[in-house]
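Here it is, the structure in full.
Rather than the whole complex, this shows some of its chains in their spots.
As written, the chains take the letters A, B and C, and residue 1 is the first residue of each chain.
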């Protein structure tokens, strides 16, 4: 559309199917002139149509378990070979709570599940940056983005331990972002996205009602996956070089609402 | 009850009637052993039963328009005479939007009304501190508290220009609090209180429905005026000497909620 | 460069000279294909080279005192005539403290100066949106941006009453942004920019030392006026349609730093 990413090289984690935000980011990055490698966990790749996406965008796929330093080392090395140079942008779109999947309530966590979910959803972001930083794999003024959710700041009862994982993830963005900025001129940010009806999001209890609530609370309505991809493109582009360590709400205004007229309508009869 | 304010001297702005938070603060401060002066705008004093409060707490009343530097100079001088020394604590509980009173919508403000409401609700806090600071009227480790509301951070559509006034008020607390701390060891904070059914609050449109919404959103329910008075006492006491420049939410947890189960119940049928 | 604003029409407040952020925004908006009207206070226009900017960008100039509803009504009407339709983007880059100019310390404010500075720096933003909203002058998915500074959240002792003005300005963005989003699908945000050596900024005492401090604190260094213009373009573009009510830090990471190694170096000898 605009050639915003012309000549830029990237790695995109987490494209599962066409509902995924990462899938939309890949499509939009391709339209904007970028070249990139797609990656996902080996098990996730069996389910999704990531090969179609690769074909459509002229990308190669490198499977990687984002909790494995070996896999990540291989991913980054191979990506630089395939793309012919250092990396300009990275999208981390990975999250999974075993407690949610197994139906364990937050007040009755299984701590092995807690640890596994934390490793996949949050520590993986540290590991990805660890590899990129120590291999000096990022170009100066590169951009790293992870997707997060406002449960890191405020209580959403059904979000379970993903709230805590996202708080940890956002902290990693600041902590590692400092060193990545100081040493390599790379920026690191998180996008805190509206609840989005992705395949992954559908695991959360009462998700439809919650999407409706968020829609009514947000003056511009919920942000879609495609709109999130557009916003992500702006953060990968050269227009945002000095934005770093930030958690950026992309949510139609939800995050700064106390209450909307539309939500209040349900309470006025009392 | 605990003698937390034994020997301390104060000035309490804004006690109108027994629903006022300032009224409850006066009663509780008296119970805790403090001596203080009560003050309110001359016009407000005609309406309320402040003389009963003065009798009950052994206090004198000094009328003052909190937008008038002359009145405030007189108030502070007289207070020190009456109380026999410098001041240990001050409560600022003053707020009024002329646009709200006159039914002007936020998108159609009358800017004379806006200016008047800003002067009364926000600048008055600067003026009070200006007088206290320049007269060196506060004892070291004194405590100044102003009441505010979360509309300063998040949108509550019917709160009108009081949202902006409260944002300005909270900024004054930080800006002046720095100099008051650095130079006189005095702390300055704001308490961001639950919606409270005071006589003043009743002017806001749809207030009852909003109180019900806030009650359902807050895990501990809304904080009452008496509970706010208790919290204010803790901030006047010597237990909180190093708390300054803070905006402290006293709201049963509302401020850090995204949504509660109880609020979501109204949205699940969709 | 990218045609990001092709076909879009705008109004840009506050271009004084080539150091101004608004000046850089005008240049970049022109490069991106936008058409716009330039405006500034009549008195400011006598000092600056705004005519050169107008010539360079093919723009017309409409003088307006941003505190005058008459001037703003005229500005918006004339702009729509000149541009041949509704407005897509607006930049508010206006700020001035009379207390700072006259050397009045924050603890010794002249309240007439306080009121004048508040009207120019903060209420002007409400008035601009009031006119745009009530004339239905904005296209759907339009974007309104005001420039602000982090003194709205944290204490910078020499920033004086501009801190409070910026807090009020940011609150207006949320308060009016709700109605503009709900009713007209227009987004409203503020950019909280690094200290920038503009002509206006030079009035603040100790500004050079402060710029050096901010440079050392920020992992990516201070953001320049041109970089701010780039970021502003991204917020005017269609890539950020669902970002609203936000205060967006554009500061090389300063806002989320507690301390940097580079700042700590000055304190380690102790």
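One rule holds for everything that comes next: a residue touches a chain if its C-beta (ideal position, glycine included) is under 8 Å from a C-beta of that chain, and two chains touch if they have at least 3 such contacts.
Remember, it's a predicted structure, so these values are computed and weren't measured experimentally.
Chemist: How many copies of the one sequence build the whole complex, if 3 are shown?
Modeler: 4
Definition applied: only the chains that are shown with their structure count from here on.
Chemist: For this assembly, give the contact graph shape among line, ring, star, complete and other.
Modeler: Here the contact pattern is complete, since every chain touches every other one.
Chemist: By CA centroids, point me to the most central chain in this structure.
Modeler: C
Chemist: Greatest Cα-centroid separation from chain B: which chain?
Modeler: If we average the C-alpha coordinates per chain, A ends up farthest from chain B.
Chemist: As a quick test, compute the distance in whole Å between the mean CA positions of chain B and chain C.
Modeler: One centre to the other, that is 32 Å.
Chemist: Quick check: how many Å separate the C-alpha centres of chain A and chain B?
Modeler: About 42 Å separates the centre of chain A from that of chain B.
Chemist: Counting only residues that touch at least 2 other chains, which ones in chain C make the list?
Modeler: As it turns out, chain C has residues touching two or more other chains at 174, 177-179, 245.
Chemist: Touching chain B in the complex: which residues of chain A?
Modeler: On the chain A side, the touching residues are 150-151, 153-157, 206, 208-210, 212-213, 216, 219, 253, 256-261, 263-264, 266-270.
Chemist: What does chain A use to touch chain C in their complex?
Modeler: Residues in contact with chain C: 2-4, 174, 177-182, 185, 187, 194, 219-224, 227, 230-231, 233-234, 237-246, 248-253, 255-257, 260-261.
Chemist: State the interface residues of chain B toward chain C in the complex, per the touch definition above.
Modeler: For chain B paired with chain C, touching residues are 69, 106-109, 111, 114-115, 118-119, 123, 126-127, 130, 133-134, 152, 154-155, 157, 161, 163-164, 166-168, 170-172, 174-179, 245.
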